[in-house]
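Input: a single structure, listed below in structure tokens.
With one protein chain removed, the remaining protein chains of the complex are shown where they sit.
This part shows chain A:
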Amino acid sequence: MKVDWALFWPRILEATGQTIYMVLLTLIFGAIIGIVIGLLLYVTRENNIMESKVVFTILNILVNIIRPIPFIIFLVALSPLTRIVMGTTIGTTAAIFPMTIAAAFSIARVVENNLISIDPGVIEAAKAMGASSWQIVFTVLIPEALGPLVLGLTFVTVGLIDFSAVAGTVGGGGLGHIAITYGYQRFDTSVMIVTVVILIVLVQLAQWLGNTVSKKILRR
């Protein structure tokens, strides 16, 4: 069966737009939630500025439970909650909810790891200068970790493009949906190749952008 490319290109473009939309919104919400969780994981550690065994243990267990679940299973398992929050489980916007949750917990670990690598001496110096715990978070921890954090977020973004393809197979739309319906179910290799090429280009763009921004921040 041959595809009518004149009709098909607009569909590919639309799907690309959907993929970018899913990835971008997920990245924004996931980063906000993930940075908050990551910061909390870091500051509530033993001997740290807001030490709290309860908060740390709960967050740590939560992250450890959610992160290893394969995304396709997580997506399905979360669907009752998705329906409550988003009103539906079908469509591009609905896919953003499970993607955001999964991304947030990945980002949380990335943020935590970046913060751990900050020299504790710098934090001690800020304390000695009379900085409060919140001032340390916003004027020391975040600026000092920003460079590696951008690289970490870039890494997660590439993963999100993967997530979006998975979400596409269960009604999320986007390039994943196209690839599955045309490439897998109708054995149309040409469509498959086009979507793969677009996905590769998207990943390259994301990586280039992340490298450029982090280079600016890290000055190397």
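The criterion applied here is as follows: a contact is a pair of C-beta atoms (placed from the backbone, for glycine too) under 8 Å apart; a residue touches a chain by one contact, two chains touch by 3 or more; residues count from 1.
As a working rule, contacts and distances are computed from a predicted model.
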The complex's invisible chain, by UniProt name, from "HTTM domain-containing protein", "Molecular chaperone DnaK", "Phosphate ABC transporter ATP-binding protein" or "Hydrolase": "Phosphate ABC transporter ATP-binding protein"
Touching the hidden chain in the complete assembly: which of A:L13, A:I65, A:A125 or A:V197 does that? A:A125
Which of A:A15, A:L59 or A:V140 touches the chain that is not shown? A:V140
In the whole complex, what residues of chain A lie against the chain that is missing from view? 119, 121-122, 124-132, 135, 139-140, 143-144, 146-147, 217, 219
